[in-house]
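The complex appears here without one of its protein chains, the remainder shown in place.
Order as written gives the chain letters A and B; numbering starts at 1 within each chain.
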């Protein structure tokens, strides 16, 4: 049923053809999961992703990416810029638009996560930007220094989120600091990631004023590589208006080569009634 | 994450393999837009499109096309023939089915449009066909003359639309004339497109009886090419039962090469409270 897809063998064989193109990839997984004390379930997934790229005669790079399961308006909205993204890149830096992270998220990011499925993604930090899409971000690097500026859609959805951030790399250490604001809320967040031989430690701290209510979040993660195996642990805590909760996880991944890995993890903490855990094979195509 | 997608290198390298194949392309855009006086918004899009084709042992060409964002029933319906289309082509002409324009639309088409996003597509004419899908159309050409016959789905949705049209090309001039009918409504529409050096002028006039109510539509567009730039202007007017409205637009596109263009435009007229405008980069993959 499935056949190979080449419209033009000639085009493939001639080097340096300038035409824009689309590559097709994807990811899959297969395993078991129990979330927050629920019965063990099967978990499986296959997702197809497209990455398009081209270059203008003047040397400007352009392109975009979208997953098949996010293509339509109903499912996400690659056609209206609420899923996927497009970019233009040149000497001026890179300008992206669509479902793009705000500047602080691009600079600071998240802690390392565990498990086959992410187990609730408690390793991820909260950001204010990229809620009104298409959002736009400009990234510019000058040697070890990176600048990032972002804005959510200035359209009719209400207050518009803005963000600015800087990143700096120094040998095995990289750090990021960002500020974002939307309406009467704002957020400052910073993080440092440092490599010590086979170990990588990342620490993030963020503090926000959410329309008058204090919100703080912080955490740390450790990745330790033993040959083909990587063990990951994280701890994170968030406090909103005096009420706080934490979560922590530990997991391991074993690279089988060719795009496949065994992955498993356990997550627990105040944020959960019971521990969540999963195990299975993760695939990258 | 994204990898190249070749099931069989051998197949790619051997010329003349008869197997049907699928090519993957797409389009994107990134810019700003203000519609009918609304605040300026970001606009971005990435869409992936598939074009499948094959040839029978007897030399009959066949194939079809669909966009990823229209694939499913929920989003459009490539699987049930309400989006995308398939075709068979041979000495008898080309027979298409699915989301295919009626014969008059295939022969006469629309005026040239402006802008990155189309700005409401006021350059497009109104047609009666292709509202009950899968629709079917047969196209046949004899030298400079083209014949087109179409029918909407004869199924249970009610009256069935029919269309017939002819096209004729004479040097830099091409013309089309079509008739379509559904229930107690019918529509005659004709257009002429003429090239004068770097300029192309298109004029369309259509008159319809919509279940007893008169509907007239007419307009003209001009495309003028200056090197890599094309300037486009259009004017269109429609009159329904004595009430009329017009719209006009001007825009420009600058081809950056490699599939990318800068595009912008302004549209105004009775049909709008305030002018609409946009600007940005358009991408073809």
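The criterion applied here is as follows: contacts are C-beta pairs under 8 Å (C-beta built on N, C-alpha and C of every residue); 3 or more make two chains touch, one makes a residue touch a chain.
Please read all numbers here as calculations on a predicted model, not as lab measurements.
Within the complete assembly, A:72 is the residue of A:72, A:96, A:167 or A:181 that touches the hidden chain. For chain A, the residues in touch with the chain missing from this view are 1-8, 11-13, 15, 19-26, 28-30, 38-48, 51, 53, 67-72, 74-76, 256-260, 281, 283-285. In the full complex, chain B contacts the hidden chain through residues 2-9, 12-13, 18-25, 27, 49-58, 60, 62-66, 68, 71-75, 78-81, 84-88, 95, 97-98, 134-136, 151, 153-156, 259, 284-285.
In this section, only the chains that are shown with their structure count from here on.
As a whole-number value, the distance joining the C-alpha centres of chain A and chain B reads 37 Å.
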